[in-house]
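In this view, the complex is presented without one of its protein chains, the others remaining in place.
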Amino acid sequence: MNAQSLFYWSLAVTALGLVLIGLWGVLTRKNILRIALAFTLADTGVNLILVWSGFLPGRSAPIVDSSVSSMVDPLPQALVLTSIVIGVAVAALFVVVGVLAARKSGSADVRRMKELKW
Amino acid sequence: MTLLAAASIATGVMMLVAAVAALVVKKLISAIIIVGFVSLSASILFLLMDAPDVAITEASIGAAISTVIFLWGKGKIGGEE
Amino acid sequence: MIRTIVGLIIVLALSVVVISSVPDYSLPSGLQGVGQDYTERGVNDTGSVNLVTAVVVAYRGLDTLGEVVVLFSASTAVVLVLTLVPMGANPTPSSSIVAFTSGVLPGSIVLFGIYIITHGHLSPGGGFPGGAVVASAFLLVMLGSNKIPGKSKLLASIESLAGVTFGLLGFWGMMMFGQFLNNMVLPAGSPGKLFSAGIIPLISLVIGAKVASELSGVFSSYRKAGGDE
Partner (left out) sequence: MVKALAVFLPLLGAFVNAWLPSKSPRASRFVSYVVLVAGLLASVVLSIRLDAWDLKNLSDSVILSTGVGAPPLSINLEITAGGILAAVAMYAATIFSLHRFARTTPKSQPLILALLTASLGLIYSTDIFNSFVFLEIGSISTIGLTAACKCGSRWEAAIKAALVSGLVTILYLLAVATLYRSTGMLTLEALGLLSGGSAILVSILLLTVIVTEIKAFPLAGWGLDFYQGASSVVAGLYSATWSLAVLLWAAKVLPLLPIGNPIIYAWIGAAGLVFSQLAGLRASSSGRIMGYSTSAYASLLLVAAGTTTGSFYTQTVIVLMVFSSLAKFSLFMLGNPEKSDKWSGFGTIIFLVPVLLLAGIPPLPVFWAKFAFLAHLASNFPVIFYTVLTGLMLEAVYLFRFWSQRSERTNETNPYKPSAVSAVLIILLAGIWITKLSWGALDFSGAIIASSALRNVFHSLFAIGTLLCLPGVFKRIGREKNYWFWLLISGAALTILPAAGNGITFYLLWEFSAFAAVIAVSKGVRASRGTFWFAVFASLSGYLLLAGILLSGGSFAIAGLPAVLLTLAALVKMGQFGTHLWNVKAYPAAPGTIPAFLSGTSSKASVLLLVAVALSSTGGSLPWGRVIAWIGALTALTGAVLAAMAPDYKKMLAHASVSQLGYILMGLGLASILGWTAAFYHTIHHLIFKMALFLGAAGVLYRTGTSEFNNLGGLVKKMPWTFAFTLISVISFASIPPLAGFGSKWLLYNGLVEQGWLPVMIVGMFASVVAFLYSFRLLHGVFLGQLSPRNAHAKEAPLPLLIPQAILAVAIMVLGFKPTLLLNFLVPAIDAIPGLSGLAPIIQGDMVLTTMGTWNAWMVGLMVMGIFGFAFVFYWISGHKPKYVGQLDIGFAGEIPPSADEIHYSNNFFRPYKRALAFLPNINAEKIFSGVNKTFGMLGDAVRALFTGDGRTYLAHSLLFLLLLFVFLNGGM
């Protein structure tokens, strides 16, 4: 494995690792804010994967100057811009709702938020 | 290219360690700061992947604004896990 | 404990699923599909030098409109929920250092943000990061002042006006070209200049205003609900 593909695949491993760690946190953490943080981690990982899916090592950023020849794919970057903003919007709402739910159940522990079930 | 590989691996390892730390560390406030740090590192990776637009956005929105949001939430809930 | 282990097993199995689905571990040789098309004809189609902006604002403008709506809905929801629920806590008064900094810095931050917004089609940046930067200036102002800001009419007006403008620009494209959000209703100009790329700078401005005002709205309602650090 040469340095270029090491660079390329190490990025993928980092991104996937973040997603998996985030999901693990989501499944196992009890504090509602901690779960929100885990979602943020997984989101970051997914965004990295998206950008990575259009990435080619050794090319330039998708801003046209004199040489049009070799650029990375602009589309995934555009998608990630959208995804980041969506992520922060969701996080803002999640935190507010989580805070209110925690205040109602008297603790931030999701195991206490089981009024609705079955 | 070797330099890039080394940088990306170093950043990646750091991020993964930090991510696990954010989930297991006792204090919620530390976790929030660590997640902010992970976001910032992610924006470095974005830069490495030739995505300056994304890097700027991630740094300003992912790292800064998200952190403020979480800090607010922590302030409202109070206490630790 | 059981949950931790089960979670670990699920996640590991998930990693197996993803890894086993990767077809091959070679490097991609070049761009494929629409990515190649964008790099070849992006500048001609839109007049924007920054292809990411070209995609965000021109080709996939509908996504961006949708994304603005996401932010809009989230901020409306946050403001709505927080105004309906009295939290009772007063914000703590800020220290003099913060107060001083917050008096000085915001002006230059806002300028920087506006620069990022308006040069989105020329250099990295655009509506989203620029708007976020402007919002952070607002955040600083808010942290510095000891007063609880009232419901800002200005914010609401900017938010609404920007949104309506975005929508109307969409209808303009519809009328001119039969294509919602077609950006070429203004001349493309010469790529690389500030006033070029059709209405991309205009839409960037609208997006920037919208992002800035909505994030600020969220902060302001947080502030009113108290408890920020």
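A few notes on this one:
Which chain is which? They are A, B and C, in the order written, and residues in each are numbered from 1.
By definition in this document, a contact is a pair of C-beta atoms (placed from the backbone, for glycine too) under 8 Å apart; a residue touches a chain by one contact, two chains touch by 3 or more.
Since this is a predicted model, take the numbers as computed values, not measurements.
Under the touch definition stated at the start, the shown chains contacted by the missing one in the entire complex are A, C. The residue from C:27, C:105, C:161 or C:186 that touches the chain not shown here is C:161. Interface with the hidden chain, as seen from subunit A, comprises residues 19, 22-23, 26-28, 32, 35, 39, 42-43, 46-47, 49-50, 52-54, 75-76, 79, 82-83, 86-87, 89-90, 93-94, 96-98, 100-101, 104-105, 110-111, 113-118.
Taking the whole complex into account, subunit C touches the unshown chain at residues 3, 6-7, 10, 13-14, 17-18, 20-23, 31-38, 45-46, 58-63, 65-67, 69-70, 72-74, 76-78, 80-81, 83-84, 151, 153, 156-157, 159-161, 163-164, 166-168, 170-171, 174-175, 178-184.
Quick note on the criterion: only the chains that are shown with their structure count from here on.
The centroid of the Cα atoms in subunit A and the matching centroid in subunit B are 10 Å apart. Distance from the subunit B centre to the subunit C centre is 19 Å, each centre being the mean of its Cα atoms. With centres defined as mean CA coordinates, subunit C is found 16 Å away from subunit A. Of all residues in subunit A, those touching 2 or more other chains are 4, 21, 24, 57, 61-63, 71-72, 77, 81, 84-85, 88, 92, 96, listed in ascending order. Residue positions 51-54, 57, 61, 65, 69, 72, 74, 76 of subunit B are each in touch with at least two other chains. Within the complex formed with subunit A, the residues of subunit C that make contact are 3-4, 6-8, 10-11, 14-15, 18, 25-28, 30-31, 34-35, 38-40, 42-43, 49-52, 54-56, 60, 63-64, 66-67, 70-71, 73-75, 77-78, 81-82, 85, 123-124, 126, 128, 191, 211, 215, 218.
If you check the complex, the residues on subunit A that touch subunit C are 4-5, 8-9, 16, 20-21, 23-24, 27-28, 54, 56-57, 61-65, 68, 71-75, 77-79, 81-82, 84-86, 88-90, 92-93, 96-97, 100. Residues of subunit B touching subunit A in their complex: 1-2, 4-5, 8-9, 11-13, 15-16, 19-20, 22-23, 28, 31-32, 35, 38-39, 42, 45-46, 48-54, 57-58, 61-62, 65-66, 69-70, 72-74, 76-77, 79, 81.
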